[in-house]
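With one protein chain held back, the other chains of the complex are shown just where they sit.
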Amino acid sequence: MIMEEKGKSRLRWGGVLAAITLWLIAAGIGAQGEKPADKSQERPDVLMIDTLKAFGDLEKPRVVFLHDLHTDALEKKGKDCSACHLREDKSGKIPGAENLEDAVKGIDKLSPKFKRLKDTARQDVMDVYHKFCIECHTDMSSAGDKAGPVTCGGCHQKNPVKSSRQEMGLDKSLHFRHIKANDKKCEKCHHEYNEKEKKLVYVKEKEADCRFCHKKETEEKRISMRLASHIACVDCHRQILAKKNPDEKAGPVKCAGCHDLIKQKAIEKVAEVPRLERKQPDTVLVKTSVTEVDSKTYKMPPVAYDHKAHEGYNDTCRVCHHASMDACSKCHTLSGSKDGQFVNLEKSMHLASSNKACIGCHLKKQETQKCAGCHSFITKTKMKETSCKACHVKVPGEPEITPKTDTAPLAKAVLDARQAIITTYPDEDIPEKVVIKDLVKQYEAAEFPHRKVIQTLVKNISENKLAGYFHTDQGMICQGCHHNSPISKKPPKCANCHGKPFDEKSLYAPGMTGAYHQQCMGCHEAMGLKKPAGCTGCHKER
Amino acid sequence: MISESALSTIKSLLKPDKTWLTPFNIVCGVILVLGAIATLLRFTFGLSAVTNLTDYQPWGLWIGFDLLCGVALAAGGYVTSASCYIFGLKRYHSAVRPAILTAFLGYALVVFALHYDVGRPWRLPYPFIVQSGTTSVLFEVGGCVALYLTVLFIEFTPPVLEWLGLKKARNLVVKLTLVLTIFGVILSTLHQSSLGALFLIAPSKLHPLWYSTYLPVYFFVSSIIAGLSMVMFEGSLSHKYMHDKMDKTHLEESENVVLGFGKAASFVMAGYFVVKVVGITMDNNWKYLFTGYGLWYLVELLGFVLTPCLMYAVGVRERNLNLIRKTAGLAVIGIVLNRFNISLIAFNYHLPLSDRYFPSIWEFVVSAFIVVVGLLVFRFISTHTPILYEHPEYKEAHH
Partner (left out) sequence: MSISRRRFLAWMGGAGAGTAALATGANAGSKHFDGYPGSFGVLHDITHCVGCRSCEEACNKVNELPPPDKPFKDLTVLEQNRRTTPKAHTVVNKYLKPGSEKPVFRKIQCNHCLEPACASACFVRAFQKNKEGAVVYDASVCVGCRYCMVACPFEIPTYEYDKVLAPRVMKCTMCAPRLAEGKLPGCVEACPKEALTFGKRDDLIKIARERIRKFPDRYINHIYGEKEMGGTSWLYLSGVAFKDIGMREDLGVVSAPELTSGALGSVPIIVGLWPVLLTGIYAISQRKDKAALEEKTQAIVEAVAKAKKDAEKKLADALAKAAKDKDAAVKKALADAAKAKKEGA
C-alpha cells in the first residue's frame, strides 16, 4: 500500500476505535446501576417539592428537601422559621387559608409555603424557589459553611433519599396533655364549618377528629390534613417556644420530633388518662335495625354495648369513629348507603378483616400470646354460630323499642346481667395426666400435664373479660385441643379422629403423630413458650 | 498396492532424528506428556481429581471449548465444500481439502475430547443401540455428529488414498462428492443449530442477553462465520509454515480464497449482527445493556462481530490480504468468546461468586493436549498427502 493510503486507513481505524471506545465508556457509566436502598439513610423529614404540578406536568424530577436539616442549619445561624416562612399580612388573615380567620384570631401565624403567600403562576413559583434556595446555598458556601446544591441535578434528583416519616396522631394520653395545657379550652383546636353563616365556628360537645373534614388533599375550601395539622400544631408549639418561658413546655417543631419512629415512641405517656368529657353515653343498645318501630318484628336481638368500658380499651376514638362521632348506624344502614361506602350494618359490625368492626377488633385480641395457643388454630374466616349469642342478648322483658326510646338504661340492664364464664369443670373431672405412647419406638411415652395446662389457661381467661364473655360454656376451653367436636365434659380423645396419616377419606385431618406435634408445638410456639424445647423436651429418648 | 512414497514416510517416522527438536515440537512434546498424565489421572481418580466441575456447573471448559468451539471452528469443511461443489464456485477448489482435513480432525478430536468429559465414555453409543431419548436435543446433536464424522471421514479419504496409491478406491469416493457435500450441509445445519438449542432448556440459568429462542439460528449462522474465518486463519498459518508444500494452483487461488471468503464473511457477519439486534428487541432486553453483563455483551457484539465485519469489508475493498487474515484471527476469537459466554460466563449468572466455576489447570492441560494433537496430525497429513498440492497422477481427474 502506498503511504497515503496507509495514512488514510489508519485514520479511519482510529475513528472506528474511538467510536467504539466512547460507546463502551458510555455503557460503562450507565452500567453503574442503581445503588441498593440503604435503610440507614432514610429520614423522617423528607419533603418532595412538586408544587408546579398544579400548573401542569413536571419537566424535571421532584426536588428533595430535608426540612430538619435546614431548620438545624438555620438555628445555628440564629434564624427561626420566619427565615423562610412569611408572616400573615396585616389583615390578620392567613393568606391562602382565609377561612380559618375566626379560629385563629390573634395568633401570629406563618404561611406554610416557602417565601410566598400564594401560588400565583408557574414561572413565579419556580423563580421563588430558584432565587431563594440557590442564593442561600451560594451565600453559605462562600461563607465556608456546608451548603446544599446549586446545580439543577443537585436538587432535582432521580433517586432521592427515602422517607421514613411515620404518620402522627393524638392518642388519649397526648390529647389529655393538650387539654391540660390549654386549660380545657377545646375551641383552641376544634371547630366546624357552619354552612349558613359560612364561617368556622366552635360547637361544644360536638368536637371531632380533624381528619373527618381535613382529608389527604387540599380541596377548594378546605385545606389538607397535612396543612391543617402543621398550621394548628406546629405553629402553636413554635409560638410557645418563642416565648422562651422555661415553665411552659411545648411539643416539637421539627419534622423528626413528631414523625420519627423512635421519637414517637418516646413521647411521654400519661398512666391513667381520665375519661374525655363530651357527654358521651356509657352504654348503647345497638339495634339491628334502625328504622324498625315495632320491636316485635326484630329478627336479631340488639347488642348491648359498653361504650364506657371500650373507651378504656382503646387509645383513640377514631379506631371506631373513623368518619364521624355519630352512631355507626347513621351511615352503616341495614342495607348499606353511599355515606357508609355501601358497607351495611352487619358488615360494619362483623367484618373479620377490619379493626373498625367489633368482630375484627376482637379477633385481633385473640392474637395475644395468652390466647393464641388455641386461637391460632381456629379459622377466622367463619364465625361459630354459637358465638352470636354472646353479644346478641334479648333485652330482659322484651320492651317495645321505638326510635324515641331511651335505650341506654336497657343496654345497662343487659350488661349488668351478663356473666363472664371464667371457670371450667371441677378438677376431679379433668384428667391430671395424659400419657401419650404413640412414638414409643424412638422415644419414651410423653407425659402431658393435662390438668395443670388447663388450669393455666383458665387463669389466663379469668384475667380477660372479653374471653370470659365469649367462652359461653364451661367446656368451651376444652375446644382448643378437643376441636371439631361438640362441647362436652367428656370430649373425644385425639385417637378418635386422628389415625393413619394421608387418609384419602379424611383429607384435611393430619395423622396421629402430625396431629400431636402440630397441636402441641403449634400452641407452644404461638404462646411464646421457651420450654419444652426440642424433641426430648416432651418425650425422653429411649 | 501401497505407494513407494507412503512406505518410505512410514519408515522415516519410526526413525526420529535431531531435526525433530524444533522449539515448536518441544513445546508440543511437553504438552503431550502433560496430557498423558492428565489422562491417567482422569481415568484413575475420576473427574473430581482433574476438573473444577460442580453440581451447579456440570459442563465446563471441555464442553465449552473442546466441544462447542471445536464443532464451530470445524465448520469450514461444509462451508468450503458447499461453496465449491454446490454453489459451483470452482475457484475455491484448492481450499476444500485443507478445510475438509481440519473439519475431520476437528470432529474426531471433539469425539475424543468427549471421552474425557462424559462419565462413562464406553457407553457413548448407548443412545443409538440401547435406548434412545429422542426428546433430547443432545440425542440429535450426537446422532448428527456421528453421521457427519462418517461423512467427513469418507470425504477426507481421497488424499490418503492418493498417497497410498489406491486409485480405484479413490475414484469411487470422488464420485460421491456431491452427495456427501449435500448430506454434510444438512447434517451441519442440524447439529450446529442444535448445539445452540441445547441451552434452550435452561432459560433460568442463562443471562437474558444471551438466551433467546433464536439460539439455534445464532449458532448456525455463527458457524458459517467460524468456518469461513477458520479456513482463512489456518490458511494463513499453512502459508507461513508450509509454503513449500503448496503447489502453483494452490498459491494462485489462495488470494481469491481470502478475498472471496472475506467478502462472504463480512456479509454473513452483518446479517448475524442484525439478527442479534432483532433478538434483543424481540425479547425487550435493551435494558440489560446498561448493566455489567450488558457491557460485556457489547464487547462481544461490537468488538468481535461488528468490528471484524467492518474490517473484512475494508480489507476486501482494498484487497488487503494481510488485514483480512488478521481479521480472521479476530473473528475466530470472537466465536470462541461467544461459545464461552454461553456455556461458562453468562451461564449461572444468577449464582453468587462463590458458586461460580473456573477451569482447573488439568482442564486447560487436556484442552491444550487435544489442540496439540490436532496440530501435529494436521501437519503430518498435510506434509505427506496431497492436501496443499495436487498429486501428479490425479491432475487430470480434477473435477
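Think of it as A and B in the order they're written, each chain with its own count starting at 1.
The rule is simple: contacts are C-beta pairs under 8 Å (C-beta built on N, C-alpha and C of every residue); 3 or more make two chains touch, one makes a residue touch a chain.
Here the structure is a predicted model, which means the values were calculated and not measured.
Novice: Who does the absent chain touch among those shown?
Specialist: Output: missing chain touches A, B.
Novice: Among the options B:V137, B:I280 or B:I345, which residue touches the chain absent from this view?
Specialist: B:V137
Novice: Which of these touches the unseen chain: B:L190, B:L209 or B:L321?
Specialist: B:L190
Novice: Against the chain that's been left off, what residues of chain A make contact? List them.
Specialist: These residues of chain A touch the chain that is not shown: 379-381, 439, 501-502, 504, 507-508, 510-511, 513-515, 517-518, 521, 535.
Novice: For chain B, which residues lie in contact with the unshown chain of the complex?
Specialist: 43-49, 51, 53, 55-56, 58-59, 82, 85-88, 118-121, 123-124, 126-127, 130-140, 142, 178, 182, 185-186, 189-190, 193-194, 197-205, 213, 216
Keep in mind that, in the parts below, only the chains that are shown with their structure count from here on.
Novice: Distance from the CA centroid of chain A to that of chain B, rounded to the nearest Å?
Specialist: For chain A versus chain B, the centre distance works out to 68 Å.
Novice: Contact residues on chain B for chain A in the complex?
Specialist: Within the complex, chain B contacts chain A at residues 289-292, 294-295, 298-299, 302-303, 307, 310, 314, 318, 320.
Novice: Would you pull the chain A residues touching chain B in the complex into a rising list?
Specialist: Those in contact with chain B are residues 1, 5, 9, 12, 16, 20, 23-24, 27-28, 30-31, 33.
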